[in-house]
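Up next, chain A:
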Amino acid sequence: MRNDGVTIKGTKEGLLIILDGELDFPVILRKLEEKITRVENFFAGAQAILDLSGRLVQPEQLEQLEHLISSQHGIEIIRIINQGCLDEKGEREAMEGAIVEDGLRNGNGNRNRRVTLNENEEQLSTLIIKRTLRSGQRVNYDGNVVILGDVNPGAEVIASGDIVVMGAFRGVAHAGAKGNEKAIITAFSLQPTQLRIANIITRPPDEENSEPNQPEVAKIKDGMVIIESSLNFSN
Partner candidate 1 sequence: MGEVIVVTSGKGGVGKTTTTANLGTALATLGYKVVLVDTDIGLRNLDVVMGLENRIVYDIVDVVEGVCKIKQALIKDKRYGSLYLLPAAQTKDKTAINSEQMKQLCGELKKDFDYVLIDCPAGIEQGFKNAIAGADKAIIVATPEVSSVRDADRIIGLLEAAEMDSPKLVINRLRPDMVKRGDMMDIDDMIEILAIDLLGVVPEDETIVISTNRGEPAVTDKNSKAGEAYRNIARRITGENVPLMNLTIENGFFQKLKKLIGLRDS
Partner candidate 2 sequence: MDIFNKMFGKNNVSSKTVAKERLRLVLVHDRANVSPQLLETLKEELIKVISKYTEIDNSALEVSINNSEHSVVLVANIPIRVRRSMNTVC
């Protein structure tokens, strides 16, 4: 497969537009436009799934993509896949299969919302990010977020479900962003700038400077966010 950052395939559901992680966003945007424009009439009116698994996309960038694909070229985006960085091809194919199935079962064109939330936590989808999030990077996901890496100060993770960090967490986390007070935030080393669960915003006390030496979990108990060792964690 020629890797120019943009791949367009046909699937049962419609077009599958895959954007890769290597190139800068403006380049990707231009390549996508070139590709769509080349076969404009063929694509117009089609339904498409936008796969952003290979890259982190900012909300503004997503708007630009939607504008280009839907408003300018009349392609309806029925769903957006954002499964974090899956570098092995096989793994990604498997993931695509799973999602397509899932999508068919739900059967509605509700883009960006694959699974209904809150009522049934079991059904929350999970975004896996295999990298460290750095200052200025932000992940906003409707579901659980698992990060295989650190989250540095100045980075933000917002999830409607739980946030699990397999590393040190030093940024801002917002779990249960849609109001789920049962959401938790856990990390191997929890040293957050700020923790938010549902509508409660907390910060570490000014005087405390000690680094935790064990995995911890933050959750709401009696209307307050508490942090405890995740070794004796029970939900």
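Heads up, the rule we're going with is that a residue touches a chain if its C-beta (ideal position, glycine included) is under 8 Å from a C-beta of that chain, and two chains touch if they have at least 3 such contacts; residues count from 1.
Behind the choice of candidates: all candidates are chains of the complex that A comes from, given by their letters.
Source: prediction; values computed, not measured.
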item: Chain A in this complex - touching candidate among 1 or 2; value: 1
item: Candidate 1 contact footprint on chain A (complex, rising order); value: 58, 60, 135-138, 153-154, 156, 172, 192-194, 201, 203-204, 206
